[in-house]
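A protein chain is absent from this complex, but the other protein chains hold their places.
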């Protein structure tokens, strides 16, 4: 397929590379053009403007936030002026997803945020959560296969996929908060964190979320960040906006947002979002 | 071994039966003597007073709360007057575990709370979390093997096992709260609960806690209760007392306690503790 | 003075009328022109465009939210193109206040949000909280005297006044939440709300906030709303955005936002913001 890819951060570069490997004809664009060089070496064409990447079958976007997506889609020379199906992988607000769906060009719009960190992106092992018209998702499926290990279809309205993605990220933060509180209680009561984690992961709590983040908490591996606290706070704020829009009280979301604010204030912006555990410990003077 | 077993509720009866099956010589006592009949048929000896069950190698207790344990141990004819090693399986306060450790008789005391519901107890598949003197735990090991699938040793101080047990129950409630908030947000935003759960359990959240309780939440299976909300609130209040004693702020614990109070107030005392989800939904007018 | 007034809702109309009464030469503009008629009868000049109200000494704005202010200031024919000192009374975000300060025209910009409901506005008894250049506030002082009973100067940076206003509104919601929780506890324990309120206002809690809102809670006077829950949620969300921007955890703010969401979901958009008490009671099944 002829595919455009806009947004070549760590995630986007890895995803675009996997599309090339899978034999697709890929055109790339990035705000800072230096990031396109490596992909050009792998066979990608470099576009001058986002819209130049949106003239084929599909254009994918993987950007940092709402503002970046708005600029790339609605700006001058934006992909909104192209004819390709737009598949949005970015973690954006539900409101922007609705706007993208409502104002998409002839190609249509699918939201397809992903779960997974850069190593999973490099390995083509992302989880893809897609929503939009069924036929449009079908057209994207060969591409999802190239970048991910599994596709979930969650509805006709693109924003549904974004809502699921935000819910999933909230679930991650909630699990980290729970482990942080339990470990802090245990530690103050004389049981070390590793001992508690072994019981938890040896019984009911043996999911990747517990194993991965449990180890981070036990070993204090908060730097370098796999996903920074400010990015986590951005996502939790998007979830909060959805909660306001839909009228859903979410007290646990309120706690993790407070702890993200706290850890950024005390530790700086380079801390991992699992650093909410540091806010919990600090409150207990651990 | 000569083993006494005190407390023949659903859990205790199943545990005592497995001890008999494993070839141990079991003497049982229960406050309401009618429960002892079934075990007597299986070969158990019936004791007149708790202390009569505490003259062998080991006496195990599996009771509802601190008050019941205090009555059976410190009361007239209590096991505190016996010579057996006391292994306490009940979910009790950290403070009472410390008191039991400090005042145990010549046999000593081990705390060994368990994770698992009645079917797991019947199948001998409990998880046993033990703390106390190493040699004492060793003596109990053949018995733990008869009732459980795995033994975790978490320290020399018996109360450590109770702290771990309370932390684990807190983790269960925290996971239910997180799923309930995420599902309510999703539902109000147009994504049904099952769709969200499939994505969660298909990605990072595939532990038994998510599968078991996720299904309960999706299918509204809150009655009959596997574990009632009042019992859950009792345990969360024990965790809260430990948090006060050790100086550990636990905002997430505060939330689940409030939601347990709420669901008991609105639904009655027979609701499952996973009914915290109903408190979450009610707040959102779902 | 020659004064423009933009935004003639309940509050704005009353404020503009007081300026006329005080002898100022007032030009008014409102999005729906029908609201200007009454003021024209009192002697105001009707402007065609916002900028036409911004050619005198001062132009005041009193609008519903950030969006309305942005439209009136930065839009075509907006007051940003005038020469008058802009005094903004609206409850807007700290971020927008910073933007207004940074992009103000030759006349300069002062933020001067007010405390008080429509009756206080009609009586010229508002509290005015102003921030900006000292000389600019001095210029506005005769106008503040016409609309308010007292002026507070809170700094050189206009956004400081908005931060104080949002903090004040948060304090109101916090007091309502506290009274609601205490009254619900008391009521479930057999002490009626009025009895509790009498003790509170008879001892340490005799401020207008307790008297006014205490009565509302005791008598269930949630409709018609003095200030609706959606407007309250808007303000609390602005406070939340400031908390994120400045890195301040605010768990109590999280609670009141959740309860506002809840009461809007269950009661509808016309409920008073003191209706958070209904969310509290509902959780307790009162």
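Note that the chains take the letters A, B and C in the order they are written out, and that residue 1 is the start of every chain.
The rule is simple: a contact is a pair of C-beta atoms (placed from the backbone, for glycine too) under 8 Å apart; a residue touches a chain by one contact, two chains touch by 3 or more.
Since the model is a prediction, treat every value here as computed from it, not as a measurement.
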Requested in this report: Using the definition of touch stated at the top, determine which of C:38, C:64, C:123 or C:191 touches the missing chain.
Outcome: C:191
Requested in this report: From the listed residues C:179, C:216 or C:271, report the one that touches the chain absent from this view.
Outcome: C:179
Report task. Go through subunit C and note every residue touching the omitted chain. Result -> 94, 115, 127, 129, 150, 152, 154-155, 157, 159-160, 163-164, 167-168, 170-172, 174-175, 177-179, 181-182, 184-186, 188-191, 195-196, 198-200, 202-210, 239, 242-243, 245-253, 255, 280, 283-285
Requested in this report: Spell out, residue by residue, where the missing chain touches subunit A.
Outcome: 251, 258, 261-262, 265-266, 279, 282-285
Report task. Spell out, residue by residue, where the missing chain touches subunit B. Result -> 233, 237, 240, 243-244, 247-251, 254-255, 257-259, 261-262, 264-265, 279
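The working rule: only the chains that are shown with their structure count from here on.
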**Report entry** Per-chain CA centroid nearest to the all-protein CA mean
**Finding:** A
Query raised in the report: For subunit A and subunit C, what's the span in angstrom between their mean Cα positions?
Result: 37
Report summary line: Shared-interface residues of subunit C (touching two or more other chains) are 251, 258, 261-262, 265, 279
